[in-house]
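The other protein chains are all here in position, but one chain of the complex has been omitted.
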Amino acid sequence: MRALACAAAVVCAIAPLRAAAHEILHQVQRGRALAVRAFFQDGQALADQQAEVYSPADPKIPYWRGRTDRNGWLAFVPDVPGKWRVRVVDATGHGLDTQVDVEPAIGGPDSGAPSGAGPLGLALRPVVGAAVIAAIFGGLYLWRRRRSA
Amino acid sequence: MHVPDGFLSPQISVPAWGAAAPLWVWAVRRTFGASATESLPALGALTALAFVVQSIMIPVPGGTSAHLTGVAVLALCHGPLAAFACESLVLLLQAVFFGAGGFTVLGVNALALGLLGPGAAWLVHRALRRLSERAAAFSGAWAGLQVSSLAVSLVLGLQHHLSSQYMPVPFPVVAAAMMVPSLTVVGVVEGLYTLFAMSLLRRARLLAAP
Partner (left out) sequence: MPLPEPRRSQVLLAGWIALTFALSAVTNPRALAIAGAAALVAFRRGAAGALRRVALTVLPFAAGLPLASWLLAWLVAGSPPFPGPYLALAARAVLIAFVTFSLLARVRLLPALWPVPMLGRLAVLALGQIHALRLLAAESAFGLRSRLPRKPGTLDVIRNAGAVTAALFTLSTRNAREVADAMRSRGFR
């Protein structure tokens, strides 16, 4: 681990250090969520009712569970295209049980890193690469040493 | 300094792969094999640093780009074969995951930047070590970089000679574009980097005192 410590020390010496740990980060994406509204024939919303959403990938366990808002809306962010089942259950036993089609464009798998990093990710490229190499050598070293021990 | 994909035709890149492949097998066995476990941490740190300095590159019209390589120090501390293996790893990572350099030209890049340059650095260092350790390290790194950039510009020139349709820039222009910054600025910085890295390693007791 001396090498990793050494590499870390070198890079940290080059760049001014600012501590930032245990942050809760967030990400805003527009046009990615799907909203469904449930209402009675007379227009009255099914407000504040229990609701469940099932992914086409797993029809048994709910993908999302919660309550509709004051206007009868619920929203979720699909991760696969296909037919999503939406259930809203009224306290009186009335309810909505319907299927919503999700197009591949919306429900495409949000794979890998959030790619909104753009030029920021590019600027960090040398650091990421260096960390990868350090980890490769560290992994090889530890694995070899423990095997021989 | 390394050549990107699409700048060299298979006439050059395939033979270079053929020449590099057996060397890779040998170098990887020697460098990452079970017998070399104890030197892996130092190698890893130096390789990571080499990746960082190689990512900072300045494009040069006519040639490719100018940047430090950081492999001379690997050659001086661990031998040219280790430098070849580590530089190849850096080039592979850059080509496959970060889109710099390329896969078809990997053989050429590895031979020029990983074998010829560090090899020259190692030879010069060995020849001059008796006079002065620091001067030997500096001039070794400087010479290694010159050999690498000369090799790259020779290969690009050869490509122009084979087909000017393919590589329109003639050798004198490539050579001038590559060698002038390399001789004046980059080589000197590479030498200083090597001196700095070696003194750091010595202080961290990862390298025996001369």
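Labels A and B are assigned to the chains in the order they are written; within every chain, residues are numbered from 1.
Here is the rule we use: a contact is a pair of C-beta atoms (placed from the backbone, for glycine too) under 8 Å apart; a residue touches a chain by one contact, two chains touch by 3 or more.
Please read all numbers here as calculations on a predicted model, not as lab measurements.
With respect to the chain omitted from the figure, which of B:Val53, B:Leu68 or B:Ala100 is a touching residue?
B:Ala100
Hey, which chain A residues sit against the chain that's not shown?
Residues of chain A in contact with the hidden chain: 1, 4-5, 7-8, 11-12, 15-21, 23, 25-27, 112-124, 127-128, 131-132, 134-136, 138-143, 146-147.
For chain B, which positions touch the chain that isn't shown here?
Residues in contact with the chain left out: 4-11, 13-14, 28, 32, 59-62, 64-65, 89, 93, 96-100, 102-105, 163-169, 173, 177.
Here is the rule we go by: only the chains that are shown with their structure count from here on.
Hey, how far is the Cα centre of chain A from the one of chain B, in Å?
41
If we count contacts the way the header does, which residues on chain A are in touch with chain B in the complex?
These residues of chain A touch chain B: 1-4, 6-7, 10-11, 125-127, 129-134, 136-138, 140-141, 144-145, 148.
Chain A touches which residues of chain B in the complex?
Contact set of chain B toward chain A: 32, 34, 37, 40-45, 47-49, 51-52, 55-56, 89-90, 93-94, 97-98, 200, 204, 206.
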